[in-house]
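Notes follow once the structure below has been shown.
Only a single protein chain was left out; the remaining protein chains are all shown in position.
Order of writing sets the chain letters: A and B. Residues in each chain are counted from 1.
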Amino acid sequence: MENATTPSPRLFTLVPSSGTPIYRQLMDQVRRLIASGQLVPGAELPSVREVAEEYTVNPTTISKAYGLLELEGLLQRHRGKPMTIAPLRRNHQALAQRLRQVEAQVDSLVLAARQLDLPVADLTRFIEQKMGDSQ
Amino acid sequence: MNAPVVSTRGLGKVLGEKPVLRGISIDVEPGSVVGLLGKNGAGKTSLLEVLLGFSPATSGTASVFGADSFSMPADVKRRIGFVPQQDELLELLTGAEQLALNASLHPHWDRALIDRLVRDWEVPLDRRIQVLSGGERQKLATLLALGHAPDLLVLDEPAASLDPIARRRLLREILDIAESPTRTVLFSTHIVADLERVANQVWILREGAIVWQGDLDALKESVVRVTITAREPLPAALGIEHVLSQRLEDRRAQLVVTGWHDALPAALEDRFGAEVAVEHLSLEEIFLEMHA
Partner (left out) sequence: MNGVLATASLFYVRSRVQRWFFALALASLAARSLFLNLDCGCSRPTSSWYFLAEMVSVMPVLGFAIASLMSSGGLFRTVSSLRTVYLIPRSRAQLASGLLLAQVLAAALVTIVVVTLGPSPARPMGWGSVRGTFEYVFGAATLALVALQLIAGPSRVASLLAGALTLAFLGEFDLFMQPEVAGLPTPDVLALAALAAWLAFAAWYSNSGPIAPVAAVWRARRALSRTSPSSTTRKAAIDTYLLGHPSLWLACRRPLSFWTLYIAGFGVVMGLRPFQFTHMRHVPPPDFSVAALLAQLAMASISNSLAGNIARQSRTLWLRSGDSRRALFARAERLAWRALALVGVPFVLAAAAAWTFLPHLFTHPVFPLAVYLTVAPCGLYSGLLNFTRTRDLPFLLFFLIVSQGGVIAAMLQEDNPHLPVGGVPLGFWLLPVGLALLAAAMRRIAQQRWRQIDWLRYRAPRASSLGVRAVE
């Protein structure tokens, strides 16, 4: 594949002493990297062992993260080879369900907007602009 | 298939007049890395010593690899490696002699592993143990427990005298062991950061009783700090369950609760008509809140 560089474990930033469990940090970061386009379908991920050694964390927590991402359909497992990003698939979940998944973020956004006195129209335009950028 | 490596039921221990352990019931699955957290005097060392058979339980049972702890047979003991809090090194021997001594006690001594670790950890082997520093002694004591590739490695405050580099190396070694699904690690510490890195199970011990046991990730996910900022003064009794600690001001309450679930903020907002901010805590903060 065109973007298949040797995957560096330093792709992520894991903070063991945070309130967020390590596996969740990893999952969030993989999702973000996929969404921002830094990881394209077919790109290889560093192995569980490499990441665990790099950050001196328990490998089971890394493989837990990879396993959950695989269940979500974001990663693909290959025998004897590193895990790769799965090809993009249209999300077939119901719209309401998908909206509910971003409810927490929207709540914080609304809270911040209220505190900063941002009008709804400007905010909506801003969102549209952002979504257009990443297309 | 997955018989627990260590198992206790209602374990209690009384030393003199004082109960040092109270009603402890735990199971350790093979392949896990268990961190035992507690402040000084909480009973960490007592628990480990009773588990390994150094001390009889006053009530309840404790077993390792299926055998009763107090009367463990030799083949079970062979599968255990223990690094006690106060090392059992023989003062007048050199490091090399001490290692050789241990090697002759165990039929399967992994020389290659020990040689590698002696190099990596920079353990001096040619000087008498009585002139070694605390950190060097601790490293040597840890080596003695690793050499026979035990299935259960128990460490009592293994990093207390180690500098950050040495600590990191020790953690790497523990993780190496953790990779194998048949080898289990159980360690007690108050360096919480180490625990957050390598453990997947946590037991929090307080005054001899276990106040939390289970998955570390689950613990972090279930304990949150909730900040409620209301427009009107809040009632004194907020009626929220599973509260570890709380600070109440006129219109603002800050609580640490266990039993977090997704619908909690919305439910609280509805109830109090307030803004609810939720924050997850590091293990150290959780530990401190449990003692508040």
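Just so it is clear, a contact is a pair of C-beta atoms (placed from the backbone, for glycine too) under 8 Å apart; a residue touches a chain by one contact, two chains touch by 3 or more.
All figures in this text were calculated on a predicted structure; none of them were measured in a lab.
Chemist: Could you tell me which displayed chains border the chain that was left out of the figure?
Modeler: Within the full complex, the chain not displayed touches B.
Chemist: So one chain is hidden, and I want to know which residue out of B:2, B:71 or B:182 touches that hidden chain in the complete assembly.
Modeler: Hidden-chain contact among the options goes to B:71.
Chemist: What residue numbers in chain B mark contact with the hidden partner chain?
Modeler: 13, 15, 45-46, 49-50, 52-56, 71, 73-75, 77-78, 80, 82, 86, 88, 90-94, 96-97, 100-105, 128, 130
Simple rule for what comes next: only the chains that are shown with their structure count from here on.
Chemist: So how far apart, in whole Å, are chain A and chain B when each is placed at the average of its C-alpha atoms?
Modeler: 31
Chemist: Going by the contact rule at the top, pick out the chain A residues touching chain B in the complex.
Modeler: Per the stated touch rule, the residues are 16-24, 49, 52-53, 55-61, 64, 107, 111.
Chemist: Please output the residues of chain B touching chain A within their complex, sorted ascending.
Modeler: 33, 168, 171-172, 175, 178-179, 192-193, 196-200, 216-217, 220-221, 265, 275, 279-285
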